[in-house]
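Heads up, one of the protein chains got dropped from this complex, but the rest are sitting where they should.
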Amino acid sequence: MIIVEHITKKFVRNKNKKEKEEFSANNDITFEANDGEIIGILGPNGAGKTTLLRMIAGILEPTHGKISFDGMNYKENEIKIKQNIAYLSGNTKIYDTLSTYELLKMCCDIYGVDKENSKKRINEIAKVLGMEQFLCNKIANLSTGQTQKVNLARCLVHNPKYYILDEATTGLDIISSQIILNFIKEERDKGKTILYSTHYMEEAENICNRVIMINKGKIIKAGTPEEIKKDTDTTNLRDAFFTLVGGVSSYE
Amino acid sequence: MDKVIKLTKIFLKNSFSTMDARMGISTKSKSKIIVYGLLFLYFAGLIIFLGYNLLDGLIAIHQETIFVGMILFMIFGLAIIQTIFSSINILYFTKDSEYLLPLPLKPYQIILARTNVMLIAEYVIIFLIGFIPLVMYGILTGAGIVYYLTMILAVILVPILPVLLISMIVMFIMSFAKLTKNRNRFQLFATLLVLAIIIAISISTSGMKQDLTNEEMAQMVVQANGMIELVKGYVPTVDYLMEALTTNSLFTAIVEVLKTLGITIIGFIVYMLIAQKIYFKGLVGNLFGGGASSSNKEINQKEYRNSKLYKSYVGKEFKNMTRNPVFLMQCLIPAVLIPIVMVVVVYAGLNSDGMGLEQITQMVQQIPINTFFIACIILGVIQFFTMFIYISITAISRDGENAVFMKYIPVSLYKQYMYKIIPNIIMNIVTIIITLGIAKYILNLPVITLIVLFIVATIMGILQSIAMIIVDLKRPKLNWDSEYAVVKQNLNLVFPVLLSMVNIGILVGFVYLLKDINVYIGVGILGTLYMIPTVIINKYIYNRQDKLAEKII
Partner (left out) sequence: MIQIKNVSKSYVKGKKSVESLNLEIKNGEIFGFLGPNGAGKTTTIRMITGILNIDEGDILIDDKSIKKEPLEAKKNFGFVPDSPDMFLKLKGIEYLMFMADVYDVPQNEREEKIEKLTKKFEIYNQLNNQIQSYSHGMRQKIVICGALLSEPKNWILDEPMTGLDPKSSYDLKEMMREHAKSGKTVFFSTHILEVAEKLCDRVGIINKGKLVFVGTFEEMKQKFKENASLEDLFLEITEK
């Protein structure tokens, strides 16, 4: 279970050439994610989704507030928490001179998975995500879909308990994203805790137990997709999004 | 420790082979190894040659120990310069940072691995300029095994402190200066600083004459000794190691090496303590800090003015180069800087021989200047200067993956090629004008000669510009993620040098064949001759404009 309490993140940015101003990327965000739950994090570009997930993944430190993982927090148990986290963001290639296998092997080393288990684990993941045929290929030569599978795989070698996934399916075709979404659902059913941000409302409606909508750094709505649709008097999440974020109404 | 070694390996593998993998080169790597191998041999040979001459002279007057001090200082200085360039990229601008941060790694492990990468890059160069000369010293002075062991330790230990020091300074700067912009500014500043140092060194050393009498040598030795003594106080490790390398006593050697080791370890501990405090703060601030600044809303009406396409396109090329420090340094600045630097250096060299400018001009004016011979020398010098202008040779590569833009807009490819070489021709003309200006000042050439030379040099410049864009079209480097890949790790850059060498060769041939020809006729012949390939290549580009763009995908 991940508990996020009153998280605020402030940045200083240049207002113009001389003045600086402070702005809150996240403002007093509170929610919890239970075991066996997928929480969708939704919101327009620049709403603060990524900043929030980075704080939960321990990359950024919040200005105020607390984050805890089954009672552990970053101050006391940083390494232990990170041993149990899978954090995936965007879709970029790193270490692309390595082969897929080499990269996964390296991740095993860093997470301290021993030799025998790491081979087993890599093969297991490769099978689940359908990566067998490009395990020996250099990452530089992989397609978008394959790269994203590798990116996901490299966060999985240590069998994490908490998933923090930032736009995991952006730019993927339906087949690749289906494999990834199915995998996430299975992990949920195993009792893992999953945070999932996306632009695709249909996807969120499909897989999320609950969603949190963020706009301008604040939570503007939280609840199950059903609740949100009911409260906003809409038939799908996309329309609910427009109603809540404002701007345009449904074109249907 | 295990994790540190693994991280280091990954970082190294990544930073050294990035380009090859991206281009999918595996078959060509052989030729690459040969090229790098030859370069390595060339530099090693050069260093052995220079080192031997110096050392030989010093041994003759029993002052060979100065050599050791000089080499150690050189290692120290080089480590500083190289770290200025590499640290900011290695520490703050590698793509993998966001991936590393959520891993269960202790901060010190990441810092240590990054530092290792910087050090190892250092050792490659230091092998050349430190290890080889010191071995030479050992051989020429007939040193024993203790010397060699101490020397190896020295080569390993000396670069560590400067790397730590510079990294720490960079970390300090980055921990409060958060904007990504600073990378560009920092690198520009560092480049200018290094250039200034190089100019200063060449000015101060250009006074050295080749054949020194013993007396002069002794005088210089005293000066050098004084310099070393002066600087030594600030760099204790070099001081101790100098002592250790030049002593005859085993005991002293051990004590001095231990002292160095002690200082290095203390420095290392301090570095790790401070780095753990400030490195990640700056890193995170740089990766995610800020966000786009809110901008002023008014758009200047001037912006809406339309212009002719060629102006707009050439303007775009120039903007891309001036706003990109790497391209600015490699494409535009050399056109202005190189002729000036060269002239300053040469002038300083002559000056230190006790000749003032007036005497020089008087002297040259005694020889007949308005001759074909002098004209060819000037053209050759211009050729030499312009080969450092990398605009045309990187015209396509600079656009990176965006180069396909050329192929889907309704503007003919031939026109676009021409727009892309115009900046090269313009910068060539800048170099030509500067060089001719200097030539006019020193040699007082008649204006007509200057005009004729200008025309011919411009024709040669156009030839170079259009020939080089063909090279870039045939072997473009489009998949890069740092501008350095275009201007540094690009074998194409050999071609402008080759062409300039060929041109200089042709000029030499002409001088030899047509020694006494009238300057205007001679230069006229040259100009006409250069028109021919220029027209042919131009025609070639025009006819094959689509075919030439095949590599741009």
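Per-chain numbering from 1; labels A and B assigned in written order.
Everything below uses one rule, namely that a contact is a pair of C-beta atoms (placed from the backbone, for glycine too) under 8 Å apart; a residue touches a chain by one contact, two chains touch by 3 or more.
The shown structure was predicted, so the numbers you read here are calculated from the model rather than taken from an experiment.
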item: Among B:Ile173, B:Val411 or B:Leu491, residue touching the chain not depicted; value: B:Val411
item: Of B:Lys277, B:Lys319, B:Lys474 or B:Lys515, the residue in touch with the unshown chain; value: B:Lys319
item: Absent chain, residues of chain A that touch it; value: 43-46, 143-145, 170-176, 178, 199-202, 238, 241-242, 245, 247-248, 251-252
item: Absent-chain interface as seen on chain B, which is shown; value: 292-297, 299, 303-309, 312-313, 316, 319-320, 323-324, 401-402, 404-405, 407-412, 546, 550, 552-553
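Here is the rule we use: only the chains that are shown with their structure count from here on.
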item: Where chain A and chain B are represented by their mean Cα positions, the distance between them in whole Å; value: 43
item: Chain A-touching residues of chain B, taken from the complex the two chains share; value: 2-3, 6-7, 10, 13-14, 17-18, 20-22, 24, 95-96, 98-99, 101-106, 179, 284, 287-296
item: Touching residues on chain A, where the partner in the complex is chain B; value: 11-16, 21, 23, 25, 46, 51, 54, 57-61, 79-80, 82-83, 85, 87, 89, 92, 94-98, 106, 109-112, 138, 140-141, 164
